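A single protein chain has been omitted from the complex, and every remaining protein chain is retained in its original position.
Per-chain numbering from 1; labels A, B and C assigned in written order.
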C-alpha cells in the first residue's frame, strides 16, 4: 500500500503482550491487533513508548514488526518506532523494522547525549536520506528531555524530510503552531499523542490521534474521531470526558512503590488481560508489577466505563 | 586478571577514533590505548559517554571492546559501558561486551522511560545476577535525568550487587556521602568522573578518577593522582588547576552552532589529532564538527598546557 | 458589588504603564483601563505577571490598585495579585490591595523556598482565613516552579477556601481535570491564562480567560468569548488563529540580548504605545528594552492584525 499523505485517524500505539517469561506473546499480540482493527482504527504504531519499545531487545522488536505487518498484509498502515539514542543507532533500527515490514518509521530527537537544534535537523535529514519509508517525528520531551521546536519541524516538513509528527509533548499551544503551519505542507500529518485532549487537538485541526488508552478502548477513540470529523463537538466532548475518566486507571499504581510508567503500562496490560484480549499482563523489567489490589482498581475503572 | 577490588587510580574513558567514513579506526584506537597506558593509567573504560557509546552501533561497540581488550591482554583492567535504556537491552550489551573481553561493565540507571528508585534497584540486581563480571554503577544525571541516591548505591554495595561507581553528577557533597559510606564496604570503588575537581574528590577519599580529559593529557592526571596519594596537596592543586585551564578547550565550539557534547567530544578528538595520536578528528553523527578556527583554539589550549 | 461566583468572561491582566522615570503613569493606566472596559471585558486583573507585579514596589502596587479600583467604582470586578514568596509576606499584600479596593486576591504557590503540597494547602487556608475578599489561585509554574495539582485545588474549592483559579500552566489536560472536577463546586471559577488556546479551554468548559494579549486586542478576545458562548466554534477558531498570529509580537526581542519576559512585556507595551493607548513603552528594571527595529516588527504585527 502507499503510505497515506497525510496520515489521519486513530492510530493506536500498540501494547506488546509478553509471556510470563517476558518473551513476545505472538498469539496475544495478534488478538490485540484484531481487537484494534475490528474497532475501526486507521493505522497501527508498533514499538512506541506504550509498546515498551525502550524495554524490548532488538530481536523482540523485529518479532513485533514481523508479526503485526505480516498479519495485516497492507490492510492498514503500520508505523514502527526506531527508538534509540542517536543517528547511527536509529539507522540500524530503521533497517531492521523496514525489513520486517514497517511502512513508516517514527523517530525521536537524540537523547542521552546533550543535543542542539542544528544536530536534531541533521539527525532527521540523515535518517530520511537513508530510510526507504517515510519518517515521522516523535516529540516526547518526557522521555528525551528535548522539545522539538515547531519551526524546526515545519522546516523539515517543507523540505520533504518529515512526513508527519506524533506530538506527545502535552503542549497544545505549540501543537496548534504545528497544525496551522502544516497547512502549507498538505501531505504532512499532525497527530496528537494525548489521551486526554484529543478532541481539542482535532477541533483545532489535527489529522489524527495516537492515544495509548486506545489499546483499552479503541471503539471510544474511533467514535470520538468520527464525531469530531462530523462536527459533533458536544458528542465528542462527552466521549472524551468518558475516556478521561477511564484514563484514571493509569494512576492505580502506588507512587511509593513504582514510577508512573510502571503504573500506566501495567494498567493498560491489566485492562487488556481483564478484557480477555491478552493472556498475561506482565510488563518488561525493571518495571514494578501492579498488586492484586491495584489490578482490582483497574477492573473498577473498566466497569465504570462499561468495558467489563 | 582478577578485577581489582576496589578499582583505584586513573581510568580514562577512552575516546573512539573514527575514520572519515565514521567506522572505528582500529590503528588509531590502538595508538590511543598505548598513549594512555604509556602514561601510567590504571585501567581503561571503553564505551562510556566520552567514547561516544551513545553513537556507536552494536557492531562498532563490539569492535571497540575486542580491539582494546585483545591489545591489552589483561595488562590493565578494561571496563566497558553497557549503555542502553532498560534492563533487557542492557543485558544484551553485557553479553556482547563480556564476550568481547570486558572485565567489568558500567551501567546507568534506566533512561527514556520514567523510572523510580525501586525500579533502579531491581535493574541493578537483575543485571548483576546475570553478568559474568562485576557491575559498576554510572551516575550521570545530565544524560539519564536521574541522580542515583547515595543510600540506594550503598545498599547495593552492601549486598554485593555493585562493585563500584563512576560519579559524573558533579555533586561533590553527594559524592562524599558515597565515599564515607563505602568505608563499610572495603571492596567497593568510588571514582569521580570529574575533570575539574578530581583533586578534591581524591582528598576526601575517592579511590580514583575517570576524567575524559585524560585522553588528551593522561600524564597530568596520573601525576596529580600520585601527588594526592603522596599527600602533596599543594602540588596536586597546581596540577589540577593546570588541567582546569586545559579543559577550557571543551568550550571552543560556538554554542549558536552546536551543543556542548559536540564541542567537548570534538575538542578531545581535535586535540588527539593535533598531538598525533589519532588520524582523524571526526565525531559521530549527528554531532556538528568543529570549524578550522575552533580547531585552532584547541591548538592554543594545547600549546598553553605545553602539550604541542 | 458582589464578586461573581463563578468569575466568568475575559479578564485581562492589565499592563502597568510607566513613565520614563519608571513611576506608575496614572493617566496612561486610566486610558488603558478605558480601552479594555470599552471593548467589553468582564473584569480586570491588576498586579499579575503581565502587570510586571514582580517589578513593582509596594508603593507602586498600591497606586495601581487605588487607581484602577477608584476609576471603575464597582463597574467591573477588580482582582489584584498578592504576589510574594510565602504566607506572611502575601498576607501583607492582601491587606494592602484590599485596603486599596481590590475585590479578590490572586495568589500563587510559595516560591523561592522549596515547598510541598501540604504547605501549599496550609498557605491557601491561612490566606483565605485572613482575607476579606475571595482568594483565587494562580497556577504559574514558569514563575514559581511548582504546578498546583488539580486534586489539591479541587479540595480547596470544595472547602470554600478558593473561589477560582487562573491557570497559566499551559497544560490543557490538567486544566480539563479542573474544569470537570469543578462542576461539583458551582461557584468556583476556572479561567485559563493562555493567549493561544483560549478557544479550546472555553470549548471544554472553562469559565473565562485571562490573556495578556488582551491588553493589545481586547476586542478580539471578547469577540472570541462570545462566539464560544454562542457555540460558533468555527468563528471562535478563526478569531483565535488571528490572535495566535498577533501573539508572534511577543517574540520580536532578540534572544541573544534579552529574556522572553523582556520581549513579551516590552512588545505588549510597545503595541499599546503604537496604538496610542499609553504614553511610554518603558518596562521596569532590569528588563532590556526593545530596539527600534524590534519595535518596528511589533508595528508590523499590529498592521497585519488590522490594529494600526
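To be clear about the criterion, a residue touches a chain if its C-beta (ideal position, glycine included) is under 8 Å from a C-beta of that chain, and two chains touch if they have at least 3 such contacts.
Remember, it's a predicted structure, so these values are computed and weren't measured experimentally.
Participant: Could you run through the displayed chains and say which ones the absent chain touches?
Facilitator: B, C
Participant: Among C:144, C:249, C:271 or C:298, which residue is in contact with the omitted chain in the full complex?
Facilitator: C:144
Participant: Just name the one of C:65, C:83 or C:249 that touches the chain not displayed here.
Facilitator: Only one listed residue reaches the unshown chain, and that is C:83.
Participant: Would you indicate which residue among B:28, B:51 or B:194 is in contact with the undisplayed chain?
Facilitator: In the full complex, the listed residue that touches the missing chain is B:194.
Participant: Taking the full complex into account, find the residue in C:30, C:238 or C:258 that is in contact with the omitted chain.
Facilitator: Among C:30, C:238 or C:258, only C:258 touches the chain that is not shown.
Participant: Against the chain that's been left off, what residues of chain B make contact? List them.
Facilitator: 170-173, 176-177, 180, 194, 196-197, 199-200, 203-204, 233, 237, 241, 244
Participant: Determine and list the chain C residues touching the chain excluded from the picture.
Facilitator: With respect to the unshown chain, the touching residues of chain C are 22, 49, 54-58, 60, 83, 85-89, 92, 110-116, 118-120, 122-123, 126, 142-145, 257-262, 284-288.
Here is the rule we go by: only the chains that are shown with their structure count from here on.
Participant: In this assembly, which chains make contact with chain A and also with chain C?
Facilitator: Both-contact set = empty.
Participant: Quick check for you: compute each chain's CA centroid and the global CA centroid, then name the chain with the smallest gap between them.
Facilitator: The most central chain here turns out to be A.
Participant: Work out the mean Cα position per chain and let me know which chain is farthest from chain B.
Facilitator: Of all the other chains, the one whose centre lies farthest from chain B is C.
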